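Every protein chain of the complex appears in place save one, which is left out.
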Amino acid sequence: MDVLYFAWVRERIGQPKERIETTATTVAELVQELRAREDRYAAAFADLSALRVAVDQDLTDFDASITGAREVAFFPPMTGG
Amino acid sequence: MDVLYFAWVRERIGQPKERIETTATTVAELVQELRAREDRYAAAFADLSALRVAVDQDLTDFDASITGAREVAFFPPMTGG
Amino acid sequence: MRVVVQQEPFDYGAEAAGFADGRHDMGAVVTFTGVVRDVAGGLSTMEIEHYPGMTERALEKIAQEAVDRWSLGDVLVIHRFGPMGPGEKIMMVATAARHRKDAFEAAEYLMDYLKSRAPFWKKEHAGGDASWVAARDEDEDALTRW
Partner (left out) sequence: MRVVVQQEPFDYGAEAAGFADGRHDMGAVVTFTGVVRDVAGGLSTMEIEHYPGMTERALEKIAQEAVDRWSLGDVLVIHRFGPMGPGEKIMMVATAARHRKDAFEAAEYLMDYLKSRAPFWKKEHAGGDASWVAARDEDEDALTRW
């Protein structure tokens, strides 16, 4: 699946997008997997309350299922308008 | 003093403006005086709840003083915007 | 703050574009425009009567109250009188503020007071008939929220 990062999450992780093979079934499990990878992931995902997540371009929460999802995106709270 | 009429009050009385010499000291007294004049005035001032009044171009109520006023205007509730 | 009362049409696009243009300290601009409405499809002309002198006074007072009450960078009120056709723009207000809450609230306040406190009266001409538009109770009620 594609994992996308935006704004300071993208900057902290150092890339906008990557392809990840995972057996995680929820966003929270995917986050655990990413955190264990490298310090930059651990830093980006240190405080989940400062993060938002979208699965297949729909805003959702960290309990959401990612089974069959094509893309998961992580980003800070939005500041448009 | 000048007495002005707008919208259907103007139409019912048949003129937009007239000069009136009066000893009335309040709007209500002036209305009593006008009502006694002719039927068209009685008709226009039949229901005061359907009328608004301005003294010297400030919206006020029928108890207001008109002593020293230059102009008094009668009209229906406003419908701008 | 600018208050304009005129018979001629105004250029809504140009007024909107020019309002608070170049201001770098205002993050939010709200405009409201009132349009001659012809729901039934029979309206030929809407005629607006006003009270010259008092109209300007009343609009300036309302605009000043909005400026005193909210943190605004600028306020514009334009209102026409005379005859106009369906779809024509009758009036507009515009507000500029640092944040959207002030801009929205001030624009709604201006409209609520303008509706019930500025001396304009609408008469609709449809076919051979002409009738004065009645004030709506909910317009008077709208004032209670401020």
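The first chain written gets the first letter, and so on, giving A, B and C; residue counts start at 1 in each chain.
Assume a residue touches a chain if its C-beta (ideal position, glycine included) is under 8 Å from a C-beta of that chain, and two chains touch if they have at least 3 such contacts.
Given the structure is predicted, the values throughout are model-derived calculations rather than measurements.
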Displayed chains contacting the withheld chain: A, C
Candidates C:3, C:26, C:48 or C:63 - the one touching the absent chain: C:26
Absent chain, residues of chain C that touch it: 11-14, 16-18, 20-39, 41, 43, 86-87, 98, 100-101, 103-104, 107-108, 111, 142
Residue numbers in chain A that touch the chain omitted from display: 4, 6-8, 10, 54, 57-59, 73, 75-81
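Methods note: only the chains that are shown with their structure count from here on.
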Most distant chain from chain B by Cα centroid: A
Chain B-chain C separation of Cα centroids, rounded to whole Å: 26
Residue numbers of chain A (touch at least two other chains): none
Interface hub residues of chain C, defined as touching at least two other chains: none
